[in-house]
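With one protein chain withheld, the remaining protein chains of the complex are depicted in position.
As written, the chain order gives the labels A and B, with residue 1 at the start of each chain.
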Amino acid sequence: MHAVSSLDSSALDEAASGATAEAPVRDLRRVPIHPDNWYPLAWSREVKRGKTHGVHFAGEPIVLARTESGKVFALEDRCAHRQVPLHQGVVDGESIRCGYHGWTYDCSGKCIDVPYLGRERLPNGVRSYPCQEVEGLIFVFPGDPALAETKPLPPLASVSDKAYKTRRFGRAVKCHYSFMHENLMDMNHQFLHRRQMGQMRARSLGRRRGEGWVEVDYTFARMEGKQPVGEALVFGQNRNGGGQNDKDVMTIRTEYPYQTLQIRTSDQTLVMNLWIIYVPLDAEQRTNRTFGLLSIRKPGIPGALDLAWPLLVWFTERIFKEDREIVEAEQAAHDSQGEDWNHEVFPVINELRNLLRESGAAHLTPRGEAHTPKDATWQPLRRISRT
Amino acid sequence: MHAVSSLDSSALDEAASGATAEAPVRDLRRVPIHPDNWYPLAWSREVKRGKTHGVHFAGEPIVLARTESGKVFALEDRCAHRQVPLHQGVVDGESIRCGYHGWTYDCSGKCIDVPYLGRERLPNGVRSYPCQEVEGLIFVFPGDPALAETKPLPPLASVSDKAYKTRRFGRAVKCHYSFMHENLMDMNHQFLHRRQMGQMRARSLGRRRGEGWVEVDYTFARMEGKQPVGEALVFGQNRNGGGQNDKDVMTIRTEYPYQTLQIRTSDQTLVMNLWIIYVPLDAEQRTNRTFGLLSIRKPGIPGALDLAWPLLVWFTERIFKEDREIVEAEQAAHDSQGEDWNHEVFPVINELRNLLRESGAAHLTPRGEAHTPKDATWQPLRRISRT
Partner (left out) sequence: MHAVSSLDSSALDEAASGATAEAPVRDLRRVPIHPDNWYPLAWSREVKRGKTHGVHFAGEPIVLARTESGKVFALEDRCAHRQVPLHQGVVDGESIRCGYHGWTYDCSGKCIDVPYLGRERLPNGVRSYPCQEVEGLIFVFPGDPALAETKPLPPLASVSDKAYKTRRFGRAVKCHYSFMHENLMDMNHQFLHRRQMGQMRARSLGRRRGEGWVEVDYTFARMEGKQPVGEALVFGQNRNGGGQNDKDVMTIRTEYPYQTLQIRTSDQTLVMNLWIIYVPLDAEQRTNRTFGLLSIRKPGIPGALDLAWPLLVWFTERIFKEDREIVEAEQAAHDSQGEDWNHEVFPVINELRNLLRESGAAHLTPRGEAHTPKDATWQPLRRISRT
């Protein structure tokens, strides 16, 4: 892990001079997310036993089905026959049956029954996606399936550690995923949350960059007022009175395509651990669905965190709502202007922008050019019908 | 009437092999309906005496007006002056007056008064359409008016036969008219109505094709469960116990641009007779308004059908709702894919698709290039103003 470490103080001034001579670059807001990763497309509870659930990844309709035995599989969400969504159909044992004429597909997407045709002459099927269910999330690999096994799942906050309590949250946000990464990583946006958190000042200690990731450390100082209770729960309590927790260090990291935010006290205890991902829903990638896991370390008194939990939920929802409104305003401005007029002065964010630009897909996947398992004896049907 | 008859059993297998070598063909979902036919644009009850009623045919705005004497006429729905819809105006005796500056048109579209101009210098008028009112429907001929008299109206189910009771139904459906024809003609879609009708299996007996039409016969067998009451009313009761009505024959016919569905018992009694048409509303022909006449033969006991009527209405509405939702899903899939990925395995439907493709208009009618009566001494005004 070769990392570049640097103190930001001079870099900030450098950027402020406006001397960032950028060559013409791709508009970051038009860079598609790279499909060769595992993306959560639903919470486990959304896909009930014996039911289908239709989702989207970057405009691709995908049906998730949980069979009678409880297994989840993922197929492209259209019948090979007349293209109606399979999620309007029914789960039948371990397979899925289109609701229109009853064409039936197994978990690999192969067509195994057309009620009015002989079994020896069945048409081809539909595309399937690698799929796994972990910690209440259903992950799908929308890219080249041959790569799925080579890409491990990321650590999911501290969700499996009993010392932590984890909140699952998220919703659709009407903006390109890149705005979300920039929002979280630039802690100078504390001004946005002034009503929730009072006047805080972030100070960046330094940034590091490696292959596929960038991260930055911050400390915080309260400018005036006292710490709100909600904030104390989330970011760690101000243990020894005013201004004493500026020894806590917050580290925000984008490890493509995921993002984490961790707070450690001066004795290196991890008190907060957030894992978050922004999954594009539409083909233009102008809307993302955010999935977040926020792990909070339990304090010494048993049950105290459970008691405070509703307040924490309320506080984080308020913060998330403010973030959502401002990134949607950024997207609306981009849509109206037709190009990226962003003028960034904070080197950390320019580094992040470069990472997102370089890590994204080359172009939007042409429709119907989806990958097919090489060892499959059948082919997605529409290939044939369209040539 | 030269018809081609064939048994379908081998054809089904043949189609399933995927060997239908089609040359590149027009996307059926972009084939405009042919305007040189009579289309119902409203129910009679929608056009009240002394009132106007604005409708659309394939994007063309048309005003229907019922005069003081009760006659209905049809004009293009825009004033020659400032293009505001004439349906916002008022019926004045046997003419229609624009609501803005009071320009007045007779039933032929001729301008007969501009309140602030001398009568000797009146401007030209607007286009009129051949129009006739039959059996509670107002039919308009949107194509070349010279052809209107050469094209007879179709038989309208058994609406004028006292031995039948007829239900009028319909509504706007958000899809191209071709999906509607295919939906009705392919009785293998019984799976869609499994909740309403139980498990039925259709068996096609044979298809026939002639000049401008295609038709197919079916019998039905119940796979399990018993016949629902609603179905008995619509499709004929299962007279001698389970499985005995598989001698009834259902014939579905598209005689361009209309469609019919008839059920005959083994003694050739016509027990059900449906006439239906799907009129495109918008210029892209992505929405149609369905007008249906469903005639049911009255049973021996007088009044029995009247008593059962509400159940029949409920049953047919449920069926129609399921059909509507699935064809709208087909249209949405086509819109999203941008082309027709349909992979049809049933020869009847491929025959129907060819018929619809060949019978449609060559291209969308350019706006303003509407036909004008050749014997008219006046010309639609906008021709002049735009050259």
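Here is the rule we go by: a residue touches a chain if its C-beta (ideal position, glycine included) is under 8 Å from a C-beta of that chain, and two chains touch if they have at least 3 such contacts.
Predicted, not measured: the structure shown is a model, and the values here were computed from it.
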Hidden partner chain, touching residue among B:115, B:152 or B:300: B:115
Residue among B:123, B:206, B:228 or B:299 that touches the chain left out of view: B:123
Given B:62, B:80, B:96 or B:327, the one touching the chain that is not displayed: B:80
Residue touching the undisplayed chain, where the options are A:60, A:217 or A:330: A:330
Residues of chain B (touch criterion as defined above) contacting the omitted chain: 61, 78, 80-85, 88, 97, 99-102, 114-118, 121-124, 367-368, 381-382, 384-386
Absent-chain interface as seen on chain A, which is shown: 12-13, 16-18, 186, 188-189, 191-192, 201-202, 325-326, 329-330, 333-334, 336-339, 341-346
